[in-house]
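All protein chains of the complex are present and in place, except for one that has been dropped.
For chain A:
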Amino acid sequence: MAPLKYLEQEYPILDSNFQNFCATHGIFSGPFPPSNFSRIYSPILTPSFTFLGVRFAPILLLFWRCSLFDCSELKDTRRKHMKFRALHKKTEDQEDLLLHDLHVLVAFAEQQSTSERLKQGITQVLSIIDGQHQPWLNGMELLEDAQLNKHVLSTGCEGIDLLLEGGLRMGQLTELVGASSSGKTQVCLLATSNVAKKHMGGVVYLDTGNSFSPQRVIDFIRQNSDPAIDQAKHRILQKVMNRILCHSVFDIFTMFDVLHQLEVNLRSQMQKGDCQVRLLIVDSISSLVTPILGGGGSQGHALMASAGFLLKKLAHEHNLVVLVTNHTVGGEGGISKPALGESWKSIPHVRLRLSHDQGSSIYNVSVFKHPSMVSGKAARFTIYD
């Protein structure tokens, strides 16, 4: 297939003349022989591709980077295979344009006899590129978005809400770090019940260790509700519980599937405007990421970083509160450290450290990192049994 062919289908100005012009200046998507293509891509086109593990991770990554593409669609047919190929080629064309120096093109176009048409082509290319980034916003527009859309959701846990001056902010990724039984899951469940009940928002809960307990959520909901007639209470409870959606997720690939599906749903939900998803929980993200790290390769880290960007993108664009948990492991000198370390550190907006004194019902929480708060601030809270 000739270079830029796929872009030509959409933009007639990028005709064969323009393509030749690009080709002579090194902007070139080389031919991609079909035999070669299916050899490389067939493993991931089978339903079992998620089991292939790290070796194919870079190929999978390519899919996640291409926002046009939905992974789950891959699994079925040849037709979709072809669709993917077209998309892939198109992305490839666009990548080619991004990686090359267009200034050189402009300079050469000046000297060509047919330069008017070539210049139009370059303008077209630049406008394609211009559509590929997020819009520029000035401070006032950003502030307006923050004030209109990025509210603070209380978690229902008084200590944390006071510490964070109201609760968790939409558009931000908040992380709870703590040893086992330091209250991470309890805070997640409490936040789930509070958001579903008080803020009447939808909750998506990705559970990686079968630790989601509906009974516990019901307890939390009952705990701070006014005593009313049983019948009405039951109906409210049902309504609240309906807002909570729990997925069992045991590997990072499934998490990507669920998150991509969520993204699609959120986009269509925006138009319909029914019960808005407000809170996304991954408990715990560290247990999904740690198995793919190590071994000296960078694919594991790449998947981790992609997961971080996907979560932040969902948070920003759909005004979600994203809450993830990170367990601790024994570090050097017996001091425990977060399982996701240095490279993960720069991903979340807010990091909170939880700890729990054995035998007491008091939990401690302290701010590790916060965009607008001094780190080191601490608070205590109790969780009702």
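The criterion applied here is as follows: a contact is a pair of C-beta atoms (placed from the backbone, for glycine too) under 8 Å apart; a residue touches a chain by one contact, two chains touch by 3 or more; residues count from 1.
Quick note on the criterion: contacts and distances are computed from a predicted model.
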Name under which UniProt lists the unshown chain, selected from "DNA sliding clamp PCNA", "tRNA-splicing endonuclease subunit Sen54", "RecA family profile 1 domain-containing protein" or "NADH dehydrogenase [ubiquinone] 1 beta subcomplex subunit 9": "RecA family profile 1 domain-containing protein"
Of A:E10, A:D101 or A:E158, the residue in touch with the unshown chain: A:D101
Interface with the undisplayed chain - residues on chain A: 26, 28-33, 36-37, 40, 57-59, 61-62, 65, 92, 94-96, 98-103, 126, 129-130, 132-140, 142-143, 145-146, 172, 298-299, 301-306, 309, 312-313, 316, 332, 341-343, 345-346, 348-349, 368-369, 371-372, 374-377
